[in-house]
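Every protein chain except one is present and positioned as in the full complex.
Chain lettering (A and B) follows the sequence in which the chains are written, and residue indices restart at 1 in each chain.
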Amino acid sequence: MGAYLKKRGWMIGFILLAVVFPFLSQNDYFLHVLTLAFIWMIAVYGLNLLAGYTGYLSLAHAGFFAIGAYALGLLTVKAGLNYWIALVLACVITSAIGFVVGLVALRTREHFFAIYTLCVGYIIYLVIDKWDSLTGGVRGLIGIPAPTAIGPISFETPLSQYYLILFFLLATILIMYRIIHSLTGRTFIAIRNSEDLAQTIGISTMKNKLLVFVLSTFFAGLAGALYASFIRFIGPDIGYITIIFDFLTYLLVGGLGTLAGPIVGTFLIVSVSQSLQFLQDYRMLIFGPLLTILIIFYPRGIAGAYLDFRMKRQARKKKSVPSKQTSYVQQSQEDEEKRVKEG
Amino acid sequence: MDILTQQLFNGLTIGSVYSLVALGLTLVYGILHIPNFAHGALYMLGAYITLTLMLLWGIHYWIAMAVSVLVVGLLGVLMDRLVFHPLRNAPPIHDKIAAIGMLLFLEAFAQLIWGADYRTMTTPYGQVINLFGTTATMQRVLINIGAIAVMILLYLFLKKTYIGATIIAMAQNREGAHLVGINTNKVAMLTFMISGGLAAIAASLSAPINLVFPGMGHLVILKAFVIIILGGMGSIPGAILGGYILGFTESLGATYISNDYKDLIAFLLLVIILSIRPKGLFSREGF
C-alpha cells in the first residue's frame, strides 16, 4: 500500500487538489482558467500518445481540435441536436477524419510526417476560415449551448462546468494510464523504439499506428468539443498553427512520453502565463527559447527529469547494498514498481 | 490587356520568391537533414530589417537589403551553432521541435520590436512600366531579375568555386566529406549563412508588393516545404523548378478557380504527392 501511494501519489494529490480547489478559492476567474487548462490537458494527452509514446510528431492536432469544436458547434447551433448526442458525434466525426488522414499520413515518416501533418492542419484551418456558408468564416460561430442537464444535474454554472470537464479529464487520464501500461501500450512504445524491430517481432506497425492516430485525434476532438461548449463561441483561430505550438510547449515542458507530463506542463505554463499577463502576445519570447533549451538539455521535460533523477538515486542505492539475494516475490514487486516508472 | 499574360507574369514573380525561399530550405536540408521550420522567421526578419533601415536612417533600398542579408545570414549561423549543432545526434523529433521553438521566439521578438501592425515598404521602384504589352510595376520586374541573378550567382558559386564544391560534396555524403578533410562544421555554418541570406533577399524583394507583419513567414515557409518535397528534398534544381511550378499554378488557380482557395492549392498538391509517394517525388532512398 505504501508503494502504491508512492507510485501514484502525484496522481491522487492532483485529483484531490482539483476536486477541492473550488472550495478553497471562490474566484470565478481562476476557476475559468483552470477549466480551460483541463481542456488543453485532454488535447495534450492525445498528442502525447502519438508523439510521446509512438514517436510521430503530428502538427495537425490544432486542426482536429477545431474539427471537434466546429462539429459540436454546428450540430447544436445549426442542426439543433441534443448536446450529448452532438458531443458523441463530434468525437466520432473527428476520429473518422483522423482515420482518413492517418491512413495516408502514416505512410510517411519523420520529416515528411511532420510537414504533411503541418499542411493538413493548415488545410483544415483554411477550410474553416473560407467556408463562410457553413462555418461563418472569420465571424465565427456564436450561441453554442452549454451542456444540457442530465436529470437533476445542470451545467449552467462555472462550477458545474468545472467538475464536468474535470470528469472528462480524469477519464482521459485513466484511459491513458491503462493503455500505456498494457500490451497495447508496449506495442506503441516498441514502434517508437524501432519500427523495423517491431515488425520482426510480429507487430503490424501500420495497424497500430493508425490506432494511435485515431485515438489521439479522438481526444483532440473531445477537447475541442468541450472547448466550444465551455467558451460558447468559436472562430477559425482555434485551428491555427499557434494552437498546436501551444500544445507542444505544454507537452515538452511537462515531459514527452510521460504520463504526468501533460498535466505538469499545461498547469505550469498556463499559470505562469497568468502571472505574466502583461506579456500576453509576447509570452513566446520566453516559451520559445524554453522549448528549444528543454529539447536540447531535458528532452523528456520536467516529469522525465524527475524520473531520471529517481532512477539514478535508485541505482546508487542498489550499488551500496550489493548482491543481497532477493526472493522471487520481492524481485517481481520491484519489477512492477520499475515498470510503472516509465509512465 | 491579356489576363493570361498578366497572370503568367504574376506567377513568375510569385514563383521567383518561392524559389529563393525554397532554395535556402533545401540547402540546409541537403547538408544537415533538418527541416528548418524557423526558416520562415528568417524570411520575416529579413523584411523587417530592410524596412527598418530604410525608414529609420533613410538608407538606400539596395544597401539596406545587403545589410539585411548579412544580419539574417549570421542569425542562421547562430541558430546552427546554438541549436542544431548540439542536436545533431538527437532523435529526429527533437530538431523539429527546437526549430519550432525558435520560430515562436523570433515571431514574438518581431512583434515586440515592430508591433503586430501590417506595414508597407515603399521602394524607389513603384512606377508602372509597359512590358511586352502587359503593365507591371518596376518592383515586380526587379523581383524576377533579382531572383534569377541570385540563382545564377548561387549556381556559379556552387559549381565553380572550391567552397561551393565542398557544400555539394557534403550534401552527397557527409561522412565521406569528413573523411576527405572537409570541415563539416564550417560547411554547415556557411550553408546556414547562405540559407538565411537567400531568405532575406526573397523577403526584401517581395515585401514592397506584399505586407510586412510578424506572421508573414507562415504561409511562405509552408509552401516552401511543399516545393522542396515536390522538387526532392535537398535538390537545388528541384527547388527552383518547384517554386515556379507552384507560382504559376497559384496565380492561374486564383484567376480561373477561386481566389479564396488559392492557398489551398499548394497543400492539396502536397497531400496528393505524399499520398502517392510517401517519401517524396524524387526520393533517393532505395537507390
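Everything below uses one rule, namely that contacts are C-beta pairs under 8 Å (C-beta built on N, C-alpha and C of every residue); 3 or more make two chains touch, one makes a residue touch a chain.
Following the convention adopted for this analysis, contacts and distances are computed from a predicted model.
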Name check vs UniProt for the chain missing from the figure, options "Tol-Pal system protein TolB", "2-oxoglutarate oxidoreductase subunit KorB", "Heme exporter protein B" or "Amino acid/amide ABC transporter ATP-binding protein 1, HAAT family", returns "Amino acid/amide ABC transporter ATP-binding protein 1, HAAT family"
Filtering A:A190, A:L248 or A:A303 for touch with the omitted chain leaves A:A190
Sole touch to the unshown chain from A:I179, A:V272 or A:A305: residue A:I179
Missing-chain contact, candidates A:L106, A:V120, A:L211 or A:L290, resolves to A:L211
It is residues of chain A that touch the chain not shown, namely 175, 178-179, 182-187, 189-190, 192-194, 196-197, 199-205, 211, 215, 307-308, 311, 315, 331, 334-335, 338-339, 342
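Operating definition for what follows: only the chains that are shown with their structure count from here on.
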Per the touch rule above, chain B residues touching chain A in the complex are 29, 33, 35, 83, 86-87, 90-94, 96-98, 100-109, 111-112, 116, 218, 222, 225-226, 229, 233, 260-261, 263-264, 266-268, 270-271, 274-275, 278-280
Note: in the complex, chain A contacts chain B through residues 51, 55, 57, 104-105, 107-112, 114-116, 118-120, 122-123, 126-127, 130, 241, 245, 248-249, 252, 256, 281-285, 287-293, 295-296, 299
